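Only one protein chain is missing; all other protein chains are in place.
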Amino acid sequence: MKTTDAIRNRLARSPEAGAAAGFSSIFLIFALATPNTFLTNSAISSILNSQAVPGIVAIGITLLMISGEFDLSVGSILGASSLAFLYAAVNGIHILIAASFGLLAGCLLGLFNGLLLIWTGIPSFIVTLGTMLVYRAISLTAISGGRIIRYADYSREPPILEIPGITILVAVLALFVILLWTAKDIRKTPDRSLSTQILLAFALLFSAYLTLEAIIAIIPQPFAFVTIDFFSMLNGRLDIVPGNYRASILWWTGLTTVFVLILTQTRFGNAIFATGGNAQAARLQGININRVRVTNFVISGFLAAVAGIIQVARLKSVDPLRGTGMELEVIAAVVIGGTLLTGGYGSLIGSAIGTALTGMLRTGMVLIQVPTNAFRGAIGAIMIVAVIINNLVRKER
Amino acid sequence: MQRRFLLGFLLLLFLSPATAQERYKFAFVTHGGPGNPFWNVVIKGMEDAAKRYDVDVQWLSNTTFSIEDMPNFLDDAVANKVNGIGITCPDPEAIRESVEQARERGIPIIVLNTADPNAGGPDALPTEFYVGASEFLGGQSNAKAILAEAQKRGTKIQRAVYPIQELGHSGLEARFAGFKSILEPAGITVDGLTISNNVEQSAGLLKDYFLGHPQTNAIATLGPLPADAYYLFSEEEGKQPGDIFHATHDTSPVIFEHIKTGYTIQAVDQQPYLQGYLTVSFLYLNNAYGLTLSQDILTGPFSINASNVDRIVELMAKGYR
Partner (left out) sequence: MALLKLHNVGRRFGHIVALKSVDFQLYAGEVLALLGDNGAGKSTLIKIVTGVCPPNEGEIFFEGHPVHLNSPREARDLGIETVYQDLALVPGMSISRNFYLGREIVRKSGPFSLLDRATMDTQATTALSEIGIHIRNPDEPVGSLSGGERQSIAIGRAVHFGSRVLILDEPTSALSIGETRKVLSYIKAAKEKGLGVIFITHNIHHVFEVADRATILSHGKKIGDFKIADLTQEDVATMVMGEGVPKHLKDL
């Protein structure tokens, strides 16, 4: 009895433990079934590449769900902001400014969600169900005739950024110094969570690598301009690793790391858990729960825009239906990752694992020749199983 | 008991791909799937050819319509080490990198149903050839049929509408271009209209359009579901043959009914069965003997009208049309 209790306690403590267990078992099943095709760079990169975009959206959804809210409009926000981005880009606006338009659009649409919630008091499920349709209408009516916008019609050359080498070097070095400083201080306190330390370690390694590359490339000619292909920077192939891994994976990992830190190590993160766990208690203890909610909606809209822009970098086009249906898949992945629908409990690492898991299911089923129609059904089934397991584990509480 | 079941399940997973190792496997990565009756005929062609040639085939697509899923499925097919891929090209830029990756692995690729709009030029995707209809000619064929029927009845075409149900689909855009190329020089305005594959919603949109443009008396629909939407609208409004001149693309039993009763002038068939069947045949021949074609196979436009509709109805019942 004692060991099962101990295991139960461990599982209840970290939401990601359950997701990791599920991920490992499914991974094992596919690895045993088709080792030649599943345990290859092709398969793994296919999984990670396709899941980076929903993975970024999942970050925002997780924060919202932990604070007790839903956002069904993320798919529509993704569509509208990627439209804003590409529309600006193909009308001659500098690509960075165009990207800022897209991000701003995401923030504003998210802000509107949040304000609507606190002004009307209507449950977020209903509010965002409505805004999902309204925001989708923006995409559908914005371009006459509902055509899709293709970057190739505007220019055969990819969008280029020209930055003086010295600026890049300074930026990369600054990042490295900040990470080093943070890691040093975190190491001092004995109780820092293991996952945070691991994430920081990886981030530090990656930053060190970047710094080294930057030094080697730029020091010889520090004031020369470096040309960067914008689309390639966001979602291009990573040539340094064998296989077809894309830069979007790095953005997914980076953003997840940043928000894990915010959620688990800051006062704002604590406020998110409190607002979801017992909003009244949080309010009575001086937390501004409305500010927490609105901020989370803005973050969710922002991340949906980031995901949309990264997706455009790969597809190089936007159609008015972009992002339709994404919200349900992302919510399923977040729930599989251990976040409770009722709020107050969840994990971003779990959501990342859950997102990877749903991608692994799809690729795995392709590899074992299961008809792709079964794909959605399988995700639904696994989500139900995950929720049941999560509830059983937490039943004593 | 549970352990034995698990073991059996794992064994099954082990065996199924193992026995398939000596046979060729081909994947079809397209923008539409079994949710649309049109694709089911392509799938049947694919499966029948797979039986004939003793190969494995897999249909990879979203159930209804999605272009953004295509690069992911292409990556999966490459990971699956397939021997050949059949693709559609509604948006060549979206799939360009994945297609090039497949080509780098030496996987032959045949385009079906929706041609590469850049074919023959410097931006063409690295594929073998195209099996499918000439969309442009199909659009033209419908326009010509409508004009001919109107002349027969002694009526003039005032205005035409062209509802498009899948946005960003370069094939549908080509049909539109073909249609306009015949009607606009004749002085007839052609309106574009965005609808969806949802029949009821689209019927409503058509009703709104005709309310706002009562002089429109010609319409071309681009598939069985949009045709259904048009029929729903025209029944509810009590339209008779000759009120509006209707031609359509692709086939369904309902469309054939309406051809027989005169509501629809013709259906332009792209013979989707051939698209599935021939793709598998040529992927097989390419793998086995290195053969390929230097020209496209045009499976359409094939015109189905009152003169040949009965024979086609028989074949449709069997799933071939």
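Every chain is named by a letter (A and B) in the order it is written, and numbering of its residues begins at 1.
Note that in this section contacts are C-beta pairs under 8 Å (C-beta built on N, C-alpha and C of every residue); 3 or more make two chains touch, one makes a residue touch a chain.
Note that this is a predicted model, so its numbers are computed, not measured.
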{"item": "Visible chains in contact with the missing one", "value": "A"}
{"item": "Candidates A:S100, A:T211 or A:N270 - the one touching the absent chain", "value": "A:N270"}
{"item": "Sole residue of A:S14, A:T167, A:T211 or A:N278 that reaches the chain not shown, by the stated touch rule", "value": "A:N278"}
{"item": "In chain A, positions touching the absent partner", "value": "178-179, 181-186, 189-192, 261, 265-267, 269-271, 273-274, 277-278, 280-288, 344-345, 396-397"}
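The criterion applied here is as follows: only the chains that are shown with their structure count from here on.
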{"item": "Rounded Å distance between chain A and chain B, as computed from the means of their C-alpha atoms", "value": "35"}
{"item": "Parts of chain A lying in touch with chain B, wherever the complex brings them together", "value": "29, 32-34, 36-38, 40, 42-43, 45-46, 49-50, 140, 145-148, 150-152, 156, 237, 244, 311, 314-317, 319-322, 362-363, 366-369, 371-373, 376"}
{"item": "Interface residues, chain B side, partner chain A - complex", "value": "10, 13-14, 16-17, 20, 33-34, 56, 58-61, 63, 67-68, 71-73, 75-81, 91, 93-94, 97, 101, 123, 164, 167-168, 192, 194"}
